[in-house]
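Every protein chain of the complex appears in place save one, which is left out.
As written, the chain order gives the labels A and B, with residue 1 at the start of each chain.
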Amino acid sequence: MEHLLVPPAGASFLGIPAIIFSLLIPVAGVCTFVYILTRRIAPLVMAAPDPRLDNVVGRAINTVKFAVGQYRQPRYMMAGVLHIVIFAGFCVLSLRSITLVMVGVSSDFALPGMDGFLGEVYGVFKDFVATFVLAACVTAAVRRGIFKPERYAVPPALGKEHTGEAVLILGLISGLMLADMCFEGSLAAAYLQKGMEPEALVVPGTGTWFAVQFMDQMPLAKLQRIHLGAYFAHEIIFFTFLCLLPLGKHFHVITSIPNVFLSKLKKGSVKPVKWGVPEEKVLDLESLGVKKITDFTWKHILDFYTCADCGRCSDQCPANAVGRPLSPRFISVKSREHLYKSFPIWGEPKAKVDEPLIGGIFSEDEIWSCTTCGACEAECPIFIEYIDKMVDLRRGMVDDGNVPQSLQKPLGSLEKRGNPYGIMERKRADWVKEIAEQCPVRVLDPKKGDTAPTLYFVDSITSFDEQIQSIGQSAARVLTAAGIEFGILGPAESDSGHEVRRFGEESLFMELKDRNTEAILESGAQRIVTTDPHAFNALSKDYQGLPKVEHISQVILRAIQEGKLRLKPTEDSAAVYTYHDPCYLGRHNGLYAEPRSVLDAIPGLRRVEMKKSFDRSFCCGGGGLMLFYEPVEETRMGKLRVGMARSAGANVIVTACPFCKVNIEDGIKTSGLEGKMQVIDLVELVDRHLVR
Amino acid sequence: MAKQLFAYIEHAGGSAGDTALELVTAAGKLGAADTVTAVVLGSGAELDKVCQEVASGYKKVWKVDNEALAYPNAELIRELLLRLLPSGSLLLIPNGSFGMDLGPGLSVKMGGAYVSDCVNLEGLEGDALKVVRQEYSGQVSTHVSCDVAAGAVVALRPGAFPPDETGGAGGQVEDKTAAALSGGVPAVRRRFVEVREAEAGDVDITKADILVSCGRGIEDEANLELAFELAKVVGGEVSCSRPIVDAKWLPKPRQVGTSGQTVKPKVYYALGISGTFQHLGGLKGNPFIVAINKNPKAPIFQVADVGVVGDILQYIPALTEKVKEMK
Partner (left out) sequence: MEILVCVKRVPDTAENEIEVGPAGADIKRSDLVYSVNEWDNYAVEEALQIREKVGGSVTVVTVGDADSEEVLRREMAMGADTGVLLSDQAFKNSDGLGIAKILQGEVLKGKYDLVMTGALADDGAGQVGGMLAALLDYPYASLVNMIEVQDGKLTVGREIEGGNQEVSQIELPCVLSIQTGINEPRYVGIRGIRKVASVEIPVRGAGDLGLSPDAVGAAGARVKRVDYFVPPLGEGAEILEGSMDEQVEKLIDILKSKGGIK
């Protein structure tokens, strides 16, 4: 076929057929790329095992919804839309890119099925897409380079700004778009000059069309140079881009889709100490937890590669918000840098693989600061996991005896007395004495063979903290009013161990779990109900072989729907309520609607929603052992949360977790809002409104 | 044969410590207020001043004067006391940091018994000395009987034997330097280097016997002044509950509670403290608790020994005034 301009496949530079370059560039590019990938795979091979191929269908659905569908991107609208455009553009233009590479060798190359009408439609479509991508890249570059949104900032202690890398990549992508527009545009301009219709349709408004306008008066020789120059510019940029990807934060372009496919399905659970090692053998392991970088599982290392440095996790992180030394984004970024230094592409390693992470790239406080609220994981568009990593790092510290003094006492008390307060076990059911007359509670004595159909698992704080015992008492009254026959384990109950596990003390957790499991099974209960979301999460996710566990909000809602509980109208017309989603009820267990439905069942109750609610709920400060830890922080999470409730126009905060109540109560006091703000637990509120 | 009683006088900067006269009261419990001999070791003009002061409470005062005694060295003083004290003597010492250094080893070298941290002396029946001590951080008390036939060192809890105001014993000061140092100054294997003072503001509330503790009832950072004033006049330290630290009005080391310090004072002023479980969790050892709170239903009143329902911002200054007047 006759070509108005010499195509790349037919050209030559200084006597050398250009086709040589058309082959050399891709070959060199791909070889370099493959080599870089093998270096990147090296630590994955040394890492700990991690089975991620269960429930393939579920994983595939996740991949379609979250990776291809970019489902979480719009949570930050501006960046989200820009990214969706660029990502979608990438997907669409991938066909064009492959075609272009082949065109350098065979001028009339077209992908199978693309040489007819479909090819023409695609040709137009891709022009639009490329234009949008270019516009998005320019917008993004201006946004990153000039407006510099907060969440991309790098604290000086952690190195230089990452803006340069971002703008470079945006520049390269823009370059790819422009190169193709010029490659096509130059040919189209040549046709137009000859008074012919261009082979490929050029639609006004697209970038290619603008290129044509720009070039339509140029002499043929110049068009020829632009044609060839644009082509090879495209190829060089393309393969450079490809090889740059595994060198920085744009590795996610390659790894994000697999990362979503391989992501953790069982939310709220904690990974075992080592996959493949059964519980009985765990304590025989040489070393527990993560101490050096290759102790992480291969999936965690893949996570580090996949982090796009977008900062959304840290933006949502409550520990970060109160000035603790933790920023989830930098957990990933620092780990990645450490990996790159320990496994360099070429040259000597600039960091030792065996270097201890704690005291090296991480500080102890940084790792102890995490409340495991899961806001980071809920936000990450590409499903990077953090909680398991924090737990693993803590396991490593515990294994080395490196536990803050403030936590050693409650841990010792948990071991000796089954509760972090050090109070004697036989007092665990003392809270029922106060209400013994109006609402007797059965304390099941295993020695007497006591059983009950429903077990109310109270857990430590509700049993011992005098301000929180009221939650237990209200629960007793509400369960009784709903006609539910229940008992409590009393002294036979030990702390659920939820935070013990998440703070890395796996051996103590296993002890508590075994004690509780035995006591629960002996009680003969067919279902368990609890007012404590941490206990709820522990019993449903960390324990095995137990009957069904429910949170009290689920039980109350069902009882209301079945007419077993009736609620009277609200008495305080000045009260404006807002519901605070506890992390372990909401994010980790998806129970958002039930507590709200319960509240809405109280006639006349005015309820407003805080901006940060549902899966964006802001952690109150943490529960269990976190109440004993002494973090270095600028303010407290509870205080910030109270401020959020005020901004929403509420004066009563309703929560469904005893730890949330403690932290928010503290927040009210330290904000000087006593008398103006109140906090109440859901079951206490229901108790007050019961029609008896 | 009546036991000879001696009292070891601690002193610094030319004045006797508070415990000096407490030992007289203790001796009095054994019927020996008039016969107990004060033993004062030190150096130079400061030593003389102390002896004069001590003579107002003791009928007999022994002094040993040597520059090696400028700073009390337990090893050295032990040797000297061994030379001075007749065998079978009872030596009363204050149960402080020096007493803990001196007492046990001295009793062994004397061949006698040792009993520490006595809160009461019940009497001497022949060679059986009856005392009262406490165990388990003061949660329980014990009656203890010591066989003092071969003598004993008895360490007394500071503050448990309040001195009576009488004074004027008009004691004679006898210089025992020659007797103590015949044979030269004993060599020691522990050499004093220096005393490093605590940094200003470096308060360890866990060691305080008296704590003036504030809660939210203090209402404002500025009002903490009142608490510090009161603490000063009663000889205590200021501590607080969590909200005060959270508000950054006081540093963390001042916080009493399960996530703060564990304290074991003898007396605890709970001012404007509601008495939450987490706060009380830091209070161990059965202290005497005085609570002032606006809220008559505050949980603190269930654990306090004495309570006043009122506004601490009124009561603290009133207390401070009265205590100042009294002193």
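Here is the rule we use: a residue touches a chain if its C-beta (ideal position, glycine included) is under 8 Å from a C-beta of that chain, and two chains touch if they have at least 3 such contacts.
Since the structure is predicted, the reported quantities are computational estimates derived from the model, not experimental observations.
From the options A:Thr32, A:Thr163, A:Thr451 or A:Ser507, the residue with contact to the chain not on display is A:Ser507.
When the full complex is taken into account, the listed residue touching the unshown chain is A:Arg426, out of A:Lys65, A:Lys194, A:Arg426 or A:Lys548.
Which of B:Val185, B:Leu224 or B:Val323 touches the hidden chain is settled by the complete complex: it is B:Val323. What subunit B contributes to its contact with the hidden chain is residues 18, 74-75, 96-98, 100-109, 113-117, 130, 133-137, 139-148, 159-160, 162, 188-198, 202-204, 207, 209-210, 233-236, 262, 266-267, 269, 284, 288-291, 296, 300-310, 314-315, 318-319, 322-323, 326. Within the complete assembly, residues 283, 288, 398-403, 405, 407-409, 411-413, 415-417, 422-424, 426, 505-508, 511 of subunit A touch the chain that is not shown.
Convention: only the chains that are shown with their structure count from here on.
Averaging Cα coordinates per chain places subunit A and subunit B 58 Å apart. Residue ranges on subunit B touching subunit A, taken from their complex, read 216, 242-243, 246-247, 252, 258-259, 276-278, 281, 299. Those residues of subunit A that touch subunit B in the shared complex are 406, 410, 421-422, 464-467, 627-630, 636, 639, 666, 669-670, 674.
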